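Our next item is chain A:
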Amino acid sequence: MNVNTWLEPIVFFLFAGVVLFSAIGIVLTRNIVRAALFLLGTLGGVAGLYFLLMANLLAAIQLIVYAGGTLVLIVFGVMLTSKSPWVRFAPSRSEAAAATTIGLVLFAALAKIVTGIDWTVAAHPADQPATVRQVGNLLLQQYLVPFEVASVLLLVVMIGAAYLARPEN
Partner candidate 1 sequence: MTIEGIANLLKEKFPDAGIEARLESRHPHVIVKPEHWLTVAEFLRNDPQLKFDWLRCITGVDYIEDKQLAAIYDFHSTQRPAQSDGLWSARGELSVKVLAPRDNPMVPSVCHLWGAADWHERETYDLVGINFQNHPDSVDDLNGRHPRRILCPDDWQGHPLQKDYEFPLEYHGIPAVTEFGQTRPLHG
Partner candidate 2 sequence: MTSIGLQHYLLLAAALFCLGILTMTLKRNAIGILIGVELILNAANLNLVAFTRYRTGAIDGQIVAVFIILLAAAEAAIAIAIFMNFYNSLATIDVDRADQLQG
């Protein structure tokens, strides 16, 4: 039982706590700029979990693309479209209650399913992080077609977004 057997649970619960706290923060907060910041907390927490799950490359990609790119995009969107920073979009009482009950019911159902099935877990989970070379080879051999399609899709999205957002003067 070497040192990181007792260290891993602590770190896992730490990151899970960060993720859940920021997710609940997003739900509760009214100010949209704060919601965007809580999203940063979730993305960071999930990236930490990827490191724990031996997926280093994915964690780095998540940080660059998601936290560095998409989140900046969302914050830009927030700033350009909200006239005053204190935009209050308070949902009415009844809607909130209904939504939370549905959420809890859904969570209970999922939890039951997850704990019910005994996943045939591999003998010993992988303890070496997937190296960049492995991911690279796989990406360009088995997954070559989706790789090319994804690049085409990105091109289309870029042109579409530019066209949609241009001012009409």
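Note that in this section a residue touches a chain if its C-beta (ideal position, glycine included) is under 8 Å from a C-beta of that chain, and two chains touch if they have at least 3 such contacts; residues count from 1.
On the choice of candidates, all candidates are chains of the complex that A comes from, given by their letters.
The model shown is predicted, which means the values in this text are computed figures rather than measured ones.
Q: Considering only this complex, which of 1 or 2 touches chain A?
A: Looking at which candidate touches chain A, I get 2.
Q: List the residues on chain A that touch candidate 2 in their complex, please.
A: By the definition above, chain A touches candidate 2 via 5-6, 8-10, 12, 16, 19-20, 23-24, 26-27, 32, 35-36, 39, 42-43, 46, 49-50, 52-55, 57-58, 61-62, 65-66, 69-70, 73-74, 76-78, 80-82, 87, 89, 91, 95-96, 99-100, 102-104, 106-107, 110-111, 114-115, 119-122, 125-126, 130, 134-135, 138-139, 142-143, 146, 150, 153-154, 157-158, 160-162, 164-165, 167-168.
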